[in-house]
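With one protein chain held back, the other chains of the complex are shown just where they sit.
Every chain is named by a letter (A, B and C) in the order it is written, and numbering of its residues begins at 1.
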Amino acid sequence: MQRNSNHTTIVTIEKVIDETPTVRTLYFSDHIMSNVLPGQFAMVWIPGINELPMSVMISKESGKAAFTVRKHGLASTGLFNIQTGDKIGIRGPYGNAFDIKEGRLLLVGGGTGLVPMMRLLTHVKPTDDVTVLIGAKSKDEVFFETLANELLKNNSHNVIVSTDDGSYGEKGFVTDAAEKLVSTSHFDGVYTCGPEKMMYKIVQSAHSRGIFVQASLERMMKCGIGICGSCCVGEDLACKDGTIFDGNHLSKNKEFGYSHRNKAGILEDY
Amino acid sequence: MQRNSNHTTIVTIEKVIDETPTVRTLYFSDHIMSNVLPGQFAMVWIPGINELPMSVMISKESGKAAFTVRKHGLASTGLFNIQTGDKIGIRGPYGNAFDIKEGRLLLVGGGTGLVPMMRLLTHVKPTDDVTVLIGAKSKDEVFFETLANELLKNNSHNVIVSTDDGSYGEKGFVTDAAEKLVSTSHFDGVYTCGPEKMMYKIVQSAHSRGIFVQASLERMMKCGIGICGSCCVGEDLACKDGTIFDGNHLSKNKEFGYSHRNKAGILEDY
Amino acid sequence: MEPSLATSIGKIQLNKPAMLASGILGISLDVFNRLYRSGAGAVVTKSLSSEPWEGYPNPTIFSVNGGGWMNAVGLSNPGATNFAKMIESNQNVPIMVSLVGSIPKDFEMMINEFKNCKVTAFELNLSCPHVAKVGLEVGDDPELVKKIVTTVKNSTDVPVIAKVGLGTTHYLNTVKIAIDSGIDAITAINTVRAMAIDVETQRPILSNKFGGLSGTPIKPIALRCVYEIASKYNVPIIGCGGISTWEDAIEFFLAGASAIQLGSAIGDNWINVFDDINKGILQYMKKKNYSTIGEMVGLAKKF
Partner (left out) sequence: MEPSLATSIGKIQLNKPAMLASGILGISLDVFNRLYRSGAGAVVTKSLSSEPWEGYPNPTIFSVNGGGWMNAVGLSNPGATNFAKMIESNQNVPIMVSLVGSIPKDFEMMINEFKNCKVTAFELNLSCPHVAKVGLEVGDDPELVKKIVTTVKNSTDVPVIAKVGLGTTHYLNTVKIAIDSGIDAITAINTVRAMAIDVETQRPILSNKFGGLSGTPIKPIALRCVYEIASKYNVPIIGCGGISTWEDAIEFFLAGASAIQLGSAIGDNWINVFDDINKGILQYMKKKNYSTIGEMVGLAKKF
């Protein structure tokens, strides 16, 4: 029987890797999740605790996938604390995928927003010239730098880390680094995922110069399939119309970059 | 969307032909019903009146099918009275099909039991030698004789009518005619449909001589799909395991030829 | 150790936990034997009344767009007397005799008819949603339920089960009254009152207009009823409603059912469904290291 993507499948965590003191990657076997498109997410059930939307992280082993989670509130901490051998439920994949251009690409990721970026890197062509910008507050929050370099070893590439406090890589905001890049050289496509204020600036930098840009939006998600409405961004439903939108569309959306809805559905400013 | 055979489809009666004063054939267009296997039946809804099992009659026009109904109780009279332009509902086809042998075939039909026989005739090979025995009480109850001859025009064939009162064709019971035939010449397959007492004798005549024989059983049917149990014959469900059974199987069934269940499910003798 | 499929519903012992639900294929001893050989742990008869009933004219059953079945056979049955004669010769098959009636005396009389039969249990149908004066109309009347259960319990030593469903009064009240009146077990649930209209002819499809919805659509509803009963009362439960796979069966065990019944699944998968479910349950038990069904019963209640 074919799997219905809306039914929760139980998987067992096979390996847990600490990326930073507050970020972990949990690996499991699942053929469907191992092959999702870059940008797609899953709804992840932590039994007895909650269910959260999570970008599907890549695994080097075929037939496997992972989630990279930052410990935050109750739910994400519950997932963070999952150990090898524990079971979680997954449904999906949900959402659309990045429209990957050819040529000179710029990827800008912050925190766990790097997860879809890593899968995007597995889809670039060998002829592409790829720049990855990784933003973090400080040195101990940097992760996936080695992975990015490894994934791009056959490409002309550049992985740049910038930390707000300068404790590692370039000092300064990743948005400034991005602005500098797009203002000085040509790009065929810019992709970003991370804090919305960051994405907003990246989209502005690129879109104002006519560069194709896509951002993956995060919103409160309950259903993941376009029923509950909790993920709305203006008239868009992030889970169903997105999560990936391009610069053209985002520049017309009055909520992007400014406000989002909380668990009760009240519009709050970022 | 593919049609679910268990959902009722509404069709419009396009033509009504009187076969005898009490038997009529109602034609309609339906691709699926036009192509059922010989022996299969439909559940026929006469809106506001009842739903009855009916063998699916052939039509010479492609994409069309028919029901040939004898006016009897309330339900069959309701169907009998349906006119051109009226709508009925159909679901199915249900039931198994005759296993058509090659060579010398004998078909014995009584009354509307001739319906599946006519469809069987459309499935014989040109090389088959086919004898059709039509039984009726008297001359004005004979029908499908011309049709049988027509369907067999490319075969070596013989259509014999016998009436109980001798008012047409041979005089006597069709079961005696059949007994005479199987006792004097070889047959590769015998097929029968009609009153159960008749079928019982035909099956005995053939089976006792080691001739392959199949009969199509009639029982009270409510669901047609093996849920309600009303059609049981011993441990068999006529609608699901049959309606066609072979001599081997029938000779072990203690109800065949002797008893059937009424609408309340009470076993009654024939 | 190989896990065992045996289960007990209070005093009732079955070798296998999946039974044939009432009204499905349930009018002939030969068919009961066949189903038993196919892996059914027991068979429940069609609901029997004190007199034979022809039931409603057809259409009485049809398959619902989007899954499940709807029926209003109108409790057609040969009557308790005829039926008892038919199963007198039974030795092998665990038969549960389902009964419908309007007053305590109906039930008393019918039970008496079965005194020479090997009967595993009586199941009182307090929940048929489409026949006047019996079924739900009885189940919806607390005083009547009390009288019927009390009378029946006084008439027989055979275990007595009450089958409940969604009626016009709360089924949990019916359960409570049945328990207080001495019932041995509860079957939950019967079909759910429903209807369908043919848009072409613009009339209700069933001759009775209303019928009972069964099969997959009602599974989540049946499961919550079993869980609610199990959470509230200490009574053996037989789960029924939309069960068609071994996973469904396990869900009902976890919710608190000691055994299950199924009907509609036969319309979809024919009688192999019993064997398929038995095999699936065994595999699950091996994987989870259970040796008896009982170990699973009600495990989901702790959450």
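Here is the rule we use: contacts are C-beta pairs under 8 Å (C-beta built on N, C-alpha and C of every residue); 3 or more make two chains touch, one makes a residue touch a chain.
A quick note: this is a predicted structure, and the numbers were derived from the prediction, not measured.
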Shown chains touched by the chain that is not drawn here: A, C
Residue in contact with the excluded chain [from C:64, C:111, C:152 or C:238]: C:64
Residue among C:16, C:46, C:163 or C:193 that touches the chain left out of view: C:193
Residue, one of A:59, A:192 or A:230, that touches the chain absent here: A:230
Those residues of chain A which, in the complete complex, touch the missing chain: 4, 6-8, 10, 43, 45, 47-52, 75, 87, 89, 91, 222-223, 225-230, 232, 234-235, 237, 240, 261-267
Sites on chain C contacted by the missing partner chain, in the whole complex: 64-68, 70, 166, 168-170, 172, 192-197, 199, 202-204, 209-210, 213, 216-221, 223-224, 227, 242, 244, 247, 250-251, 254-255, 284, 299-300, 303
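Operating definition for what follows: only the chains that are shown with their structure count from here on.
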Third chains touching both chain C and chain B: none
Dominant chain pairing [most C-beta pairs in contact]: B-C
Chain of greatest Cα-centre distance to chain C: A
Chain centre separation (chain A, chain B; CA means) in Å: 66
Centroid spacing, where centroids are CA-atom means, of chain A and chain C in whole angstrom: 51
Sequence positions of chain C contacting 2 or more other chains: none
